[in-house]
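One protein chain omitted, others in place.
Note that the chains take the letters A and B in the order they are written out, and that residue 1 is the start of every chain.
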Amino acid sequence: MAPFVTIVLRDLRIAVRRWSEAANPLLFFVIVTTLFPLALSPSADEMREVGAGVLWVSALLSSLLALEGLFRSDADDGSLEQLMLSPVPLGVTVLAKIAAHWLITILPLFALVPVLALSYSMPITALPTMFCALLLATPTLSVLVALGAALTVGLHRGGAIVGLLVLPLTAPLLIFGTRATDLGLHDEPTAGPLYLLAALAAFTLALGPVAIAAALRVGIE
Amino acid sequence: MRLPRWFHLLGSPPFVYGFAGNVAPWLGAVSCVLLAVGAYWGLVVAPPDRVQHEAYRILFIHPQIAYVSIMAYVVMAVAAGIGYVWRIKLAYAIAVAAAPIGASFTACALATGSLWGRPTWGTFWQWTDPRIMSETLLLFLFLGYLALRAAFEDRDKADRVSAILAVVGVVDVPIIHYSVIWWNSLHQGPSIMKLDKPSISPEMLPPFLIMVAAFTLCFFWLLLNGLRGEIVERERDSRWIRQLVEGTRG
Partner (left out) sequence: MRVGQNPPLVPNPWFLMQSAIELRARDLSVRRGERYLFEGLDLELGPHQLGLVVGANGSGKTTLLRVLAGLGAATSGLVTWRGSAPDRLALEQRGEIAYRGHLDGLKKDLTVLENLRFHAAIWGMRTDLDALMNALGLNGVANVRVRHLSAGQQRRASLATLKLCAAKLWILDEPTTNLDSDGRETIVGWIGAHLGRGGTAVVATHQPDELKQRGVVLVEL
């Protein structure tokens, strides 16, 4: 437990010193959600219908932006291989880095979501479901994007390909997440998709780090 | 426990090269015959469907191609997984050979599916159809595998990294499939969409199955040929390849 916390705190401290990098994904999120209405010119009702989908796609894309370089700086300065040789299991290191990144780049999204949801004419009553769904879906999202980052850590220009690798894997998340938000919007019971999101989260958090660690070992050679 | 001799032979590139070279032409010939027979039977002889009339005939091509595309992904993922766990280079060669074939079959499945869609749904593409969505995501999985392989210069690294991707993908394929079906069942609403293949009457069953066998054999024929090419590529510095080349030259 202690090494987990140590690594999380280290990554948080570094992120604070490079806060402009941490702010990029958030800005991206705001920009994307602002561009959609500009391009679609929807009515208030149409906005409400597409709002959930737009917010989810934007969250997905900004996660991609935030996490695709998750392991790159550690690989470049050699600290990743030091962690691999340390007594701390690589899976724990991976989870710690994902957790730190989630705190830095995803958690602030939660502050932005109410503002954007209201701008999309979504009723306030829809927000709790949206938060719940995001809370359950974003860990899975982080693990999947981290997997893409780990697979490309050995590449110099790996960034563009991470999207291609990861997006097919995130389709179920998108489906369940938007569905849950839609149901919440219409005041229908949302337990179904939320349970499925929770199941996906449990599954990927348990098995994801294994695949990520394997990919890192190959990438670091 | 002593492993049987054929087990060791399966890991030997010269043996597999020769074996594939002997078997592939037969597979090709049989699959061509079956394709001809099945196509004639299905496209000409079988009676028209009650509802879809002549348009249903794509039943003899599209589902088979789609089924083979999924099978191709499983073959690729299993081969890559075996190569990763047991460090068998030949298994990686199978995965590499299967990928472009699987991607092509997937693209064909999407193309034939949209051809089917035009007369039945009135549109070439229906975003909310679960099978179109699953098949599209499968195409992206194939393309992702190929792109990842191409991005690495060191072949050994490319093999191992893409093996991890392939195995994760194969775990995800059923999840994607069921989530899309579930999603579609919510969007369908009262409108009747002709997504289900027409109920197969006994007259349609034989050509249907013949085409399944035909396309499956076709896949393996293409796979064995691709595998031979891949083996030559990987082993090009070895003695047995040089002897082979000198033999043909001399």
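As a convention for this text, a contact is a pair of C-beta atoms (placed from the backbone, for glycine too) under 8 Å apart; a residue touches a chain by one contact, two chains touch by 3 or more.
In this text the structure is predicted, and so the values were computed from the model without any measurement.
When the full complex is examined, the chain removed from view is found to touch A, B.
For the options B:D156, B:E203 or B:E233, the residue in contact with the chain missing from this view is B:D156.
Contact with the omitted chain, checked across A:V54, A:L70 or A:L83, is made by A:L83. Where subunit A meets the missing chain, the touching residues are 2-3, 6-7, 10, 13-14, 17-18, 76-79, 81-89, 217-218, 220-221.
Listed here are the subunit B residues that touch the chain not shown: 153-154, 156, 237.
Here, only the chains that are shown with their structure count from here on.
Between the CA-based centres of subunit A and subunit B the separation comes to 32 Å, rounded to the whole angstrom. The part of subunit A that touches subunit B in the complex is made up of residues 147, 151-152, 154-155, 158, 161, 164-165, 167-169, 171-172, 175-176, 179, 196, 200, 211, 214-215, 218-219, 221. Looking at the complex, you find that subunit B touches subunit A at residues 133, 137-138, 140-141, 143-144, 147-148, 151-152, 157, 160-161, 164-165, 167-169, 172, 175-176, 179-180, 182-183, 186.
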